[in-house]
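All protein chains but one are shown at their positions in the complex.
So, chain A:
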C-alpha cells in the first residue's frame, strides 16, 4: 500500500505530509518534492489538450530503484544462538539502547510516486512501494478519489482555515487506512512452523522474559490518563 501521502497546496507548500515511520523519512519528503516538478510538467502539457481528455489523475510520475536495508534478526539469531541474544536483550534496554543487534541485508525497493491534481490546483502525491504487490491503476485511482473526498470534507469544515496544515483526525484516519498494510515489517517475520523444537523453547523463554521486562518498565510517556496534556484537542 501507500508508503507516503502528501497534500501540496497551490503555492507548492505541504498542507499535509505523512509517511510510514522508517529510519529515513526525509527521503520521502525529497521524493515528494521532486515529484512536484513532474506534476507541473504534466499540468502544463495538459493545458494544451482538449477539455474532455483532461483528467485529474496524473498517473505514474516516476519509479525509483532504491536500495533499502532490512533488519534480518532471525538470521543473526540462528548464527549466534539464542542465549547470547537473550542476554543482550536483557542488558541493552537497561543501558537505554533500544536497538537489537542485527546484520543488514540489502534488497532493492521499488518506490513509485503517483500524482493527482484538483480543480483548485491542490496536488496529491502518493509514494507506493510496489515491490510486494503490483497495485493496479484502478486501485490507485480509487485511493486518490478517497483522498479527494476527504480533502473536500476538510475544506468544508468551519474550523479549518484554508491554507493551514491539515490537522483533522478524520483525515488522519483515512490516510492511516491507506498506509496500514505497509507498517508490517517485511523480512523479519519468520513462520513459527519453520523453527526447530529447541528454537521454539528458546523463543518461548525469550518472549516470557521480554514480557516481564515490559511490565516493569515505564517509558518517558508513561501512562496516558484523562488529564494528559493533549486535552482539549481541536475539534474536527
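Here, a residue touches a chain if its C-beta (ideal position, glycine included) is under 8 Å from a C-beta of that chain, and two chains touch if they have at least 3 such contacts; residues count from 1.
Criterion: contacts and distances are computed from a predicted model.
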Name under which UniProt lists the unshown chain, selected from "Trafficking protein particle complex subunit 6A", "Eukaryotic translation initiation factor 3 subunit I", "Anaphase-promoting complex subunit 10" or "Protein YIPF": "Trafficking protein particle complex subunit 6A"
Of A:10, A:27 or A:146, the one touching the omitted chain in the full complex: A:10
On chain A, residues whose C-beta touches the chain left out of the figure: 10, 46-47, 51-52, 54-56, 117-121, 151-152, 155-156, 158, 162
